Each structure stands twice: as C-alpha cells, then as structure tokens.
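All protein chains but one are shown at their positions in the complex.
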Amino acid sequence: MSSTWGNSIKYTIFGESHGEAIGIVVDGLTAGFKIDLEEVEFEMKRRAPGTSKLVTKRKEKDKFEIVSGIFDGRTNGAPLCALIGNINQTSADYEKTKNIIRAGHADYPAFIKHNECNDYRGGGHFSGRITAPIVFAGAVAKQILRTKEIAIGSHILQIGSEKDVAFDSVNVKLDDLDSLKHKKIPTIELESAKAMEQLIIKIKQQNDSVGGIIETAVINLPVGLGEPFFDSLESQIAHLVFSIPGVKGIEFGLGFGLAEKKGSEIMDEFYIDNDCIKTYHNNNGGVLGGLSTGMPLLFKVVVKPTSSIKQKQRTVDVKVKSNTEVEIVGRHDPCIILRTVPVVEAMTAMAILDLV
Amino acid sequence: MSSTWGNSIKYTIFGESHGEAIGIVVDGLTAGFKIDLEEVEFEMKRRAPGTSKLVTKRKEKDKFEIVSGIFDGRTNGAPLCALIGNINQTSADYEKTKNIIRAGHADYPAFIKHNECNDYRGGGHFSGRITAPIVFAGAVAKQILRTKEIAIGSHILQIGSEKDVAFDSVNVKLDDLDSLKHKKIPTIELESAKAMEQLIIKIKQQNDSVGGIIETAVINLPVGLGEPFFDSLESQIAHLVFSIPGVKGIEFGLGFGLAEKKGSEIMDEFYIDNDCIKTYHNNNGGVLGGLSTGMPLLFKVVVKPTSSIKQKQRTVDVKVKSNTEVEIVGRHDPCIILRTVPVVEAMTAMAILDLV
Amino acid sequence: MSSTWGNSIKYTIFGESHGEAIGIVVDGLTAGFKIDLEEVEFEMKRRAPGTSKLVTKRKEKDKFEIVSGIFDGRTNGAPLCALIGNINQTSADYEKTKNIIRAGHADYPAFIKHNECNDYRGGGHFSGRITAPIVFAGAVAKQILRTKEIAIGSHILQIGSEKDVAFDSVNVKLDDLDSLKHKKIPTIELESAKAMEQLIIKIKQQNDSVGGIIETAVINLPVGLGEPFFDSLESQIAHLVFSIPGVKGIEFGLGFGLAEKKGSEIMDEFYIDNDCIKTYHNNNGGVLGGLSTGMPLLFKVVVKPTSSIKQKQRTVDVKVKSNTEVEIVGRHDPCIILRTVPVVEAMTAMAILDLV
Partner (left out) sequence: MSSTWGNSIKYTIFGESHGEAIGIVVDGLTAGFKIDLEEVEFEMKRRAPGTSKLVTKRKEKDKFEIVSGIFDGRTNGAPLCALIGNINQTSADYEKTKNIIRAGHADYPAFIKHNECNDYRGGGHFSGRITAPIVFAGAVAKQILRTKEIAIGSHILQIGSEKDVAFDSVNVKLDDLDSLKHKKIPTIELESAKAMEQLIIKIKQQNDSVGGIIETAVINLPVGLGEPFFDSLESQIAHLVFSIPGVKGIEFGLGFGLAEKKGSEIMDEFYIDNDCIKTYHNNNGGVLGGLSTGMPLLFKVVVKPTSSIKQKQRTVDVKVKSNTEVEIVGRHDPCIILRTVPVVEAMTAMAILDLV
C-alpha cells in the first residue's frame, strides 16, 4: 500500500490540497532526454481550473518547478522531482465544518483511517488537486513515448444523455488524436460537443453536476507489452486509472457489451496486411491474454458526477456521532470529466512507459 | 512486471497448461492458522471442469498438494506452496498447429514477446488452467478473512440477454452470500438461473459460446482500507481481476450507469444507525476516495464469450506469415463465466487480505 | 533498482548537490505522531559541515522545510516530504574540469551510466550531501522507535591507528547511547577521543584524510524481526548502510573475527534471567538466522578516507580519453567518519522502522 507505483519507472506522489506544496518524484528515466517544458505546461493547462465557463472558476497556481533530475535541459539520470506550490488559504473556512463529512468524498474513511488526524482542508491528500503532479509526470511520459511513435488521445464519449461516436476500433489516426487535445470539449463529432456544452451550462444553472464517459486510444504500441499474471496491460492501466478521483469503471474493447455477445460474433480474426499481422475487428480493444496485440489499445472510463454540489445534504458529525445537515459552498465543476481527460491520459502514459 | 503480486502478502504463480505442474507460493501468512483443506477443495471444485453438462467435459486433475508452509495442520510462517500436477498429454496435437494463432487468445502476442519460444500447448502460461492455483490461494485468503467476519460472495447478473436482479446495495446478507456458492448457476432469483441454463444449452448446441456479468459483494470490511494514490481499493481489486483470462471490464457501484446521472441523484448521504455511520444509498459501491466505507463493497465484472468455439476461423501462420484457416477442436466451455465466479472471488480475497 | 526503498514504510530520495533542492518522501507513517522538530534539527546538525575545526569549513544550508504530511504538528497519514534547499553556486568552477574524473568518486561510472548527461557538479546525485535528507528521515524514524523503547547509538571505534574500546556486547546502556551523541568525537573512553582529535588535526595539516570504523548498537528490539530469506535483519541494515558514500564493509557481532574462531569458543548459550531469555555472550551481535534475538544488535561499519584530498593525482579526461592530472581544490573533511555517524544511525532507524 503506497504512494509509490511502478517497476522500471517509479512514481512517488505527495502533498495535500492546502499544504505547502504538492509534487511527484519520477525515478528511472533514462538520462539525456530533453523535456519540452512548454508541452508540459500545455498538458497541465488542460487539467487546470478556471479556463472556461464550463469548469470551476477557482484559480489555482498550477505552476510547476523542477527541483531535481534535470541538468542543462536534459534528464540527468537522477530522480526527477517537480513541485507545485499551493496558495495559502485561510484554514478558518474548514475549521468549523471539519467533522461534517461530505457525501461522495473520502472524508469519513480518511477520518477513521488516519486516527482523526487527516488534513480535512479541501480533501487534503485525497483532493483532486493531487492530480496536477500526475499530469506533470504523464506529460513527460507522453513525450518519451512519442519518441517511440506511441501516441495517446481521448475524446468524451458521453456526458449525461449526450453521446459522441466511438473511435473506429481498427483505425485510429494520429492526427485525430492530436487534434482532440486542442478542443474545449474533445469529441469526434462537432455536434456532440455543442450538445454537451449546452447540457453542462444547464446543469450548472441547476447547481448540479453530471457524469460521463471518456474513451482513450493508444496507437503504435509494440506487440507483447504486459504479463498474463499479475501485471496484464489491462491491470496496469486499470490500477492507475482507479486512483483518479471520481473514476468508477473501466472497460476494454467492447467491455460490458460482451455480456450479450456470442463467441462467433466477436472473434477478432487475424490476417496479413502488408506483412503485418492485424485483426479484422478489435473487440478486445488491443489486448489479448493481458498483452498488447499491436492493434489500437482502446478503453472507456466512467467518471461520476462531482460530489460537491450546492445543495443541502443530510450528513453526520463524525466526532459527536449525530445526524446533521450541510450545504457545500464554493465554486465547483458542474462536469469534472472535462478536466479528468488529461489525467486519464497521464495515468495511461505512466503505465505504458513503465512497461516499454 | 511480474508473476509476483502483493505487499504484506505476496503471491507468486507459476506453471503452464501442459508442463509438469502449476502452482502458487503465498508468502506472509501469519503462523498458526489452521487451514480447512476440505473447504479449499470445495472452492477448487467450483472452478474445476467436468462437473456438469454446462461446462467443458475435459477432466483435469485439480488435486493440490501443499509442499511447504504447513506444519501439524497449521501455517508455520514460512511460504505456503501448493502444487497441482498436470496430466501428461501428447504434445503431438499441438505440434502441427503451433504457428496458427487463435482468435481471442494470447498466441500471437506471446509468440512475439517470448521470442517464438513460448509454450504454445493449450495456451501455456496464458491458459485459464493457471487460475486453479489462484483459487487455492483465494480459498486460504477467504478463510483468514472469515475469521475477521469478512465474507465474499457472487452471483451471475447476466448471461447473454438473460438477467438476474442485482444485490440490494445497502443490505447484503451473509446467508445469501453463503448459499450462492452451492448453486449450479448462482443467481439471486431462481427463474434467472433456469433461463440462463436453457440459454447455455442452446449455445452449446450451436457450437458457440456466450459472455456474461458477475456481481461480487464483500461485507463487513473495516472502514478505511486502501489508499488514494496509487493503491486504491478499486485499483487493487481491478489489478487482480484484470489478470483473469476473459475479463474485459469492471465497475464499482453504479459504474457506467453514473455517466447518465446528476450529482443530486446519486448522493450517498450519511446517517447514524445504532451508533454506526452508514449511507442511505450505496451508489459508490462501498468505496470513497479509494477507501472502504464500511458499506458493502460491490462491483461487476464482465467476462467475454469463450474464444475457443468449434467454428472455422480465418487466421494466419505467424512463422511463414501467410493467411490460413483453422477450426479449433476439443471440448470447450459454452459459458466460461460459470467457472470464473470462484476465480473473481479468489482474486478479491487475495486483494483484500493484502490490505487488512 | 531505485531511489525508493522499504516495504511498510517507503523512502524516496531525490536531489543533486548543486540542483535546486534535495529531499525525501517518507510514506506509510501512522497518522497522529507528533514530530519533535528540534530533535530533528539536532540530528541534522550532527551531520552538517562547518561545526568544528575537525570537519570541512564549507557552509551548507541544511535547513529543512516540511512541505507535506504534517497537519497541526502531527503526521496526517499522507506522505511526509521534506525539502532542503541548495545554495546557488556558480557552475563555472566545475565546467572546466567536468570531464576530469576524480579518484575514489563516482564520476567515471556515472558518466558512462547516464550517457554523459550526469550532473557532475559536486558529485550531483552521488554527493555525500544527499545524506542530509536521510538524516531527516532517520531522525523521524528514531523518534517513532523511541516510543517503542528502541534506542540507537554509536561510537567511533577506530580512526587510523587510534582505537576506542568496544561496546559491552551483552549490556549496552541507554544512558551511554544517549550521551554519545553530544560528544564532539563520540568515543566510550575519553582518551580515545583526544588521541583521535590529535590525529585528525595532523592529517589535516598534511592535506590528507583518514578512515575509520563506527560501532552501532540498537537496544530493546523485539525478538523475531527479520526474515531468513531474503530480508534478514542483517540484509536490511547492510542494504541501507552500503548506500552511504564511503562505506566499504559491515560486520555483525564478532564479524571477521569469527574466521579464526572455533565453534566451541563462540557459542552464545541461552539462560533464563528474570523470566527473560538471554545469552551469556553475544558473538552473533543480536541476530540469529536473520532474526533479532532481543540481545543488543551490534555492528561495525568501515568508512574509507575521504577521496577528495588536496594532492595532485593522475587521472584521465573521459571525453577525449587521454591521461592527465588534477588537483582537487576546496575545503574537504580530513575525517568524514565524524559526519557519517548520524547517517549510519539514520539508515539503521529507517531499516528497523520498516520492520517493526
């Protein structure tokens, strides 16, 4: 059980929402890689709050500082550590409600787990803010993977009842993946994004939130990444994706749709295409027996509606053990999935870099 | 990347489908625990083939032998190793088709990953047979968890278009969990099992296979198991479950259903019940912020239809790189999910024991 | 291979001698522990340079800042991260000799290992300065161990030809351990310290350096810490101690002296003392079969003479591959062992805390 993950590359995360700083240590990077810092900043901005009316207006300083592991612009073989400072906020806001646990948040189990000493301010170490260093590490991982032609991209497949079309499972194009990350709402079809935007605005006006589904693709993976037991490619990605706040499900290829299928309907038959071995279909999402097949890796991740909504909720005071009520204040995301997209991609990049 | 998993308890798996033996080493068990070997045998029989007309007729010797870690019937603090011998089969059957990769199986990526030296007979180390030692380890883990009141049970929620009702998410009863494991097709409603049975017989007659969904519940978990980064309770379970052959998706609580929900609809509000802190609903499936909440842990796993069906398929010869055809012979499961249930439970028990 | 070590407690170190900052992340500490920061500062001062005429005059800011893991003065269950800023120094000094590898330092293998991109300034990540965060983590570990009565202390057994008496192996007193850390040269006999001081001053005048031996004791360990394979108590301590720059050997109990002994001479026979099980002698240094015996844990560590001495040395330019000469300038320690003592204790505390 730990804040460190990985084998050949190790990621160690630290920090609390209202502490001095949050950060990450990435260990095991090959020396001599030139990190494109502007590209890292671009990725971090995709996650940052306050960028549009669709996301929370909160301003957070997501400016990172690299304190070790870089020399003359290149990785130097020592652990890479990036820090992101927190803006000092008054703790007073949190003091009075510190024992009032919020629905959908980690407040209650964290209180018990950490002997009533957890940092309750803004969720502490459980805050979604801790995903900022994840995006930093993922941005570096993505750049390294890109030198091996491996590219990662995502679109929003669904928000509430509004849906986008899915990726073409046997033919995901690099250009499409790259263009998605520049869109305010990344969808394949323009109409889907428009409908989703209207839905989010409506939800926001209702002081409510809404969930959604992200579909992620990874292309140009070498064949054979992963292990049957216990570190399948699906295991590694699922492991990391399930540590993103709000994620409640993941499926590869047809996923839950496979329950209704017959074996004869979903066979991914092989054929030779220009001396390459491919499958006519890709119902398995690019993974067989836990290993990458060389076909596009495809998976979907569901993100629950933000738990923090401006509506009164019944709850309890964990200290005195009594029923009470609370209304969460502050500026929250009506649809956090917009900001979760780069986090899912970061975790995916981290998982794959560890395997490559 | 490895065949060893776990922190406080470490599981190391080995063996190939047609090798000398398969087995598992479980390290870190407290000394002095009396293992109920009959109970272990019962669990292994749930997974074994040849037990009814609904599963493959193949006979495999799933008899385990404990070669270390037990003294006078109790764990002795040293690593527990169990072996399961394989029946020697003629390799001749496999020799002639060894370069013909089968759709849906690991044949192709395993061939590439292991430099053309993988054991291709019956899937080798990628075979579903390797789940037998998993069930052994899970059976031991279950017994230890039971001494802490923690119980695990599952039912089949869906096979093809036939569905069962879901668990009552706030009230899963121990007796119900225990009775499920004695059923030929474990469903909550008797009618569901009947319909599923008829469907499987029909599918079998068609020389086809069908997928399904398992719903698993864990009750009486202590509050606070898991970590936000990177070893959330969901991460740990998903990690292990995704190394089960055939599993393509997992969701906790409402899972993918959350995409269509508003925050106001899925709030798991807290209340005091007899001095205990509970939630009125359990849309989060017993996990918040990666930690157990004390409510029933609930998740669903989708299993794809068995890839081995008695129908001609287009494929390639990986050695000469040419298109060809193959028809898989042998006695296969029309609905492998029946035998996957105890494996999912075993992996769950292993994940939880490592955390407790 | 990694900058992270530990099982139940994980330590992740980062930083280079002339980078922005160095630091450590300690993960897995129980929430609610009140860290005595003055005590931590005291330990760090024991390692710091510039404290007397016997050590280097270099001034380094060893002031630590805790950026996460503490809330209201107590550990909060999240990873504890401490940073120690570096004073910005001009790199110009190092630029001109960057390809001239120094005898006794990691320059050459680091140059090869890190594709010529290692940070060569002051040893980079290989610098002895990186032991400052180790002492931080060790100081915290020591405090936690102290709540369990476990105490660690050391004296200098030898510097050059000057020797101190050894600990009484069956009777190490807490007061003695505690008083040692307040001494300028920690020896059991006052005369030894005086002789060692004179030797160091003489060596310093010769622009030379000298090696030595540290003897460390740990008392009140519970019986049974460690494992036979592969994590014996000796393995864990040796693992960490051998990552301290300059350490070239470790021995437990009689150590290398055992080569000349007969079995009949070194039997640690057991007896009952006030209902406790003890041994008459402690030639095994408190470890049997890799496990703690409850007797004082005793080991000796040899530290080589500082490699940086103000004398001309033959060497090579690794870039152009030619023979050359260099004379190392700067203010170096004539006897680094004085500053290594708290580092050995810190590593010991870290190893033991991970096991307890």
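Here the chain labels run A, B and C in written order, and each chain numbers its own residues starting at 1.
In the analysis below, a residue touches a chain if its C-beta (ideal position, glycine included) is under 8 Å from a C-beta of that chain, and two chains touch if they have at least 3 such contacts.
Note that the coordinates shown come from a computational prediction; the quantities given were computed from them, not determined experimentally.
**Q** So which of C:44, C:66, C:117 or C:130 would be touching the chain we can't see?
**A** C:130
**Q** Looking at C:37, C:201 or C:316, which makes contact with the chain not pictured?
**A** Going through C:37, C:201 or C:316 one by one, C:316 is the residue touching the chain not shown.
**Q** Touching the hidden chain in the full complex, which residues of subunit B are there? Just list them.
**A** Here the touching residues of subunit B are 1-4, 10, 12-16, 19-23, 25, 27-28, 30-32, 65-72, 74-81, 83, 110, 113-119, 124-125.
**Q** Mind listing the subunit C residues that contact the chain we can't see here?
**A** Listed in rising order, the touching residues are 1-5, 7, 11, 13, 101, 103-106, 108-110, 112-114, 123, 125-126, 130, 134, 158-161, 203, 206, 208-213, 223-224, 226-232, 234-236, 238-240, 242-243, 245, 247-256, 258-272, 275, 277, 279-280, 283-285, 288-294, 300, 302-307, 309, 311, 313-316, 318, 321-323, 355.
Throughout what follows, only the chains that are shown with their structure count from here on.
**Q** I'd like the Å distance between the centres of subunit B and subunit C, where a centre is the mean of that chain's Cα atoms.
**A** Averaging C-alpha atoms per chain gives centres 47 Å apart.
**Q** Counting in whole Å, what is the centre-to-centre distance of subunit A and subunit B, each centre being its mean C-alpha position?
**A** 26
**Q** Compute the distance, rounded to whole Å, between the mean C-alpha positions of subunit A and subunit C.
**A** Inter-chain centre distance comes to 40 Å.
**Q** Touching two or more other chains, which residues of subunit C qualify?
**A** None at all.
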